[in-house]
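Notes follow the structure.
Of the protein chains in this complex, one is absent; all others appear in place.
Chain naming follows the written order as A and B, and within any one chain the residues start at number 1.
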Amino acid sequence: MSEARETLAPGEAVQRLKFYQKGTFTVGNRLVGEDERSVQASQDRSNALTCGHRACQGCGEALGARYAIDAAMRATGKDMIAVNATGCLEVFTTPYPETSWQLPWVHSLFGNAAAVATGVAAAMRVKNKRTRVVAQGGDGGTTDIGFQCLSGMFERNDDVLYICYDNEGYMNTGVQRSSATPPAARTATTPAVGDEPGNVFGTGKSVPKIAVAHNIPYVATATVADLHDLERKVTKAMSVHGARYIQINVPCPLGWGAASHDTIHLARLAVECGLYPIFEAEHGRITHVRKIRKQVPVTDYLKRQRRFAHLFKGDRPDPRVARLQAMCDANIADYGLVAGADEEV
Amino acid sequence: MTQNHPFAITLDVGTSLVNHTGSWRTVRPEYVHRLPPCNHACPAGEDIQGWLAHAEGGDYEAAWRALVQNNPLPAVMGRVCYHPCEGACNRAQIDSAVGINSVERFLGDLAIEKGWRFDAPPAPSGKKALIVGAGPSGLSAAYHLARLGHAVTIREAGPLPGGMMRFGIPKYRLPREILDAEVQRICALGVTIEYNSKVSNIRDAMRDGGFDAAFLAVGAHIAKRAYIPAAGAAKVLDAVQVLRSMEGEDKPLLGRRVVVYGGGNTAIDVARTARRLGAEEAVIVYRRTREKMPAHDFEVEEALEEGVLMKWLSTIKNVDGGSITVEKMALDDKGFPQPTGEYETLEADSVILALGQDVDLSLLEGVEGLNVRDGVVEVGPNMMTGATGIFAGGDMVPSERTVTVAVGHGKKAARHIDAWLRGQTYAPAPKHEIASFDKLNAWYYGEAPKTVRPTLEVARRTSSFDEVVKGLDESNALYEARRCLSCGNCFECDNCYGVCPDNSVVKLGPGKGFEFNYDFCKGCGVCASECPCGAIVMTQEAI
Partner (left out) sequence: MLKQIEGSKAMAEAIALCRPEVICAYPITPQTHIVEGLGELVKDGHLTDCEYINVESEFAALSVAIGASAAGARAYTATASQGLLYMAEAVYNASGLGLPIVMTLGNRAIGAPINIWNDHSDAMSMRDAGWIQLFAETNQEAVDLHIQAFKLAEELSMPVMVCVDGFILTHAMERIDVPEQPQVDAWLPPYDPVQVLDPAEPISIGAMVGPEAFTEVRFLQHYKQTQALRLITDYARDFEKAFGRESGGLLRAYRVDDADVLVVAMGSVCGTIKDVIDEMRDEGIAIGLVTIVSYRPFPTDELRKMLAGAQDVVVVEKSIAVGVGGPLANNVDMALRNLPDAPRLHSAVAGLGGRPITKPSLHRLFRQASVQPWEGTHFLDLNERIVGREIHTTRKKRRSGPTAENLLRRLATEGDAR
């Protein structure tokens, strides 16, 4: 039959479980073999980031980190080391005397995770070890203060996977603006007061695109709302050597002013409205774009977050909502996010 | 600590497990079952979601066994049920309803093919039950009572079992070997059917046979007549009579042009039967519009495909030899048809009246306490008539007259009879909240349109009584089963286990589901939000 099962090994191509309608997009699927299920569905997943951590309720970063690191742990047979930038993830996982990590992990500074990871990778190479290295940090530690080290690591093509958990602001220090904060968003340093409330409409800074411009072997964006896609990308990243970059959208209930149960829902809406393009690139060329499945207007995404509440206060529609929608539309056009009638979504 | 770790700055892994973050919680997640709309809508009370869950795993026998817990006639039901379950199915709001009926038929047919038998009844209760009528509700009651350990005898006035399933539903919708196979399986449980054994007085029959209880299921076989002036030569028949005679040796002679009067499913059945018997023209005359027609749309559609003609907004004024006179009607403000005074003449070799059926209540004469209203027998919520120990169901009690409703009556009555025989009261389990579409997170279900069942080509439909609608093969039955959303009941998709930012969902292993680890659960509610099937609720913590 035409709906014949198309399951492709993780890391090789986009996973499709067309035949198994029920739960196609769920974490697990009891109808497929263990090897075709997500890492997170497994009773034997590493739980590299285990219980007892002090992240807020519904923390997207805690979720994203476990998703990514568990997938990397499976891909490497647990032979890996993690380097962490300063930030929420570091603080909520390792306050003395307790750590939530279950893999070798080091935290040095806010801005040097990529460089420290380079050092760890160099040590592994010189010692002829196969141990792989993952560096991780938030958007502040990646797109701002850690950007120089990141670019250096990219350009040298050091054997490091850098994962940026993008929650669009400095959440650990109390929700300040970063270069990943979307326009119009309220943060503690872009308050929702005055004639131009919230963050400025700057020129934007897509670190994934900048990574692509380094021609590194692998770049991808992902979200906590699409586990299969995320795990596939991490697995793929761990199957190649050299500098790799994955940026994962991880909603922050506290910083975004959203309900704690909305974390995954918001990540999904960020993609479905076109604001957060999901793609992957190899050696400087975009190789895959995740199509929007059910397109929604950007307002669906904005209205669930108090950081955008000021856009919907007045009697008349705030023109900046239209500007945000225009950004979505531009992404949709630039990346080809909406599938044609004959295309698979 | 095997390495000499520098104090405080280096820590041993996994030590955060001493930090019980569950104390942060103000709301807690709990696993619940909700009632799937299909189950809720099923007149036979099937646990549709339950048996589909077995089917989608490929364990068809387990699926069939789960199905026959409630309905002993899946192969029949998979053909003749008007599947209100599909009308209620939440999947319709994603793409189209799950083809429950076709999967049911697949399972029923597979059971016949494989020769699966019902589980043997438990030790005999020593009680005897008499069932009057071997139609769907009688057979259903017999099956359930037998499985509950009672000795069951069915007395059937006719020569064969099935009631309206045999004498009302044409072969092209229900092949007789299918019906026979499922009846035979019930008989194999030890149910005795006495044919050509009309019960003329129920009290006498119970006393004579030593029965402790009786279930009446005689159906409604007497055709309603309408006063239509007719000349002597006119051939006016009733639909029940025509369809019944189809089962005998002599097929009815209806002529070249046949007019059917009525708008129910029986009218459609008889018109389509007429086409198969060679009528060049079969015209249904109905006093209202297609939208108002009680017949199911898909049957109207099939009839139209087969060349049956429809004459809407028309009543027959008189029948005269080879022709009839019809008056055109118009709907008034309230949607009722009103005569217009415009007339028309149609050629007709025969006129078949399909205007509904009445119940033959003769066996109840003299039974004390029993109430009859509007030609049907009144029963209580436990299906018992006003007469102690006498229960009734099917077309003879006030209800929708379908096979599925009848089967449901049989089951329900059997449970009450069982309790009554044991001196107890049967209390059905309280119903869960309905898993309506808003309880689901439909994002997680992949798009998968319904499988269209193959049908017999039209040319062969009008020349034979071969079954029109074909069944599914295994691959597309499995596909269809897997379209089920499992509304309100965990299907072990692992979402809660995966999406918990605090690893506080414990996966217990295949078939065992999950449990929450409240030591660490912070109560964020992501699990409940992302549960596709609405099987998790957040409840307030007592603080």
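General observations
Quick note on the criterion: contacts are C-beta pairs under 8 Å (C-beta built on N, C-alpha and C of every residue); 3 or more make two chains touch, one makes a residue touch a chain.
Quick caveat: nothing in here was measured; it's all calculated off a predicted structure.
Summary of contacts with the chain left out: across A:A75, A:A117 or A:M238, the touching residue is A:A117. Considering A:V39, A:C56 or A:C149, the position touching the chain not shown turns out to be A:C149 (whole complex). Mapped onto subunit A, the interface with the missing chain covers residues 78-81, 83-84, 90-91, 93-97, 99, 101-109, 111-112, 115-127, 131, 148-149, 151-152, 155-156.
Residues of subunit B in touch with the missing chain: 2-13.
Quick note on the criterion: only the chains that are shown with their structure count from here on.
With centres taken as mean Cα positions, subunit B sits 49 Å from subunit A. By the touch rule above, subunit A contacts subunit B in their complex via residues 1, 3, 17-31, 37-38, 40-41, 43, 47, 49-55, 57-60, 62-63, 66, 93-94, 96-103, 105, 227, 253, 259-265, 268, 294. Interface of subunit B with subunit A (complex): residues 8-9, 11-21, 24, 56-57, 443-448, 475-476, 479, 482-486, 491-495, 497-504, 507, 509-510, 517, 519-520, 522-526, 528-530, 532, 538.
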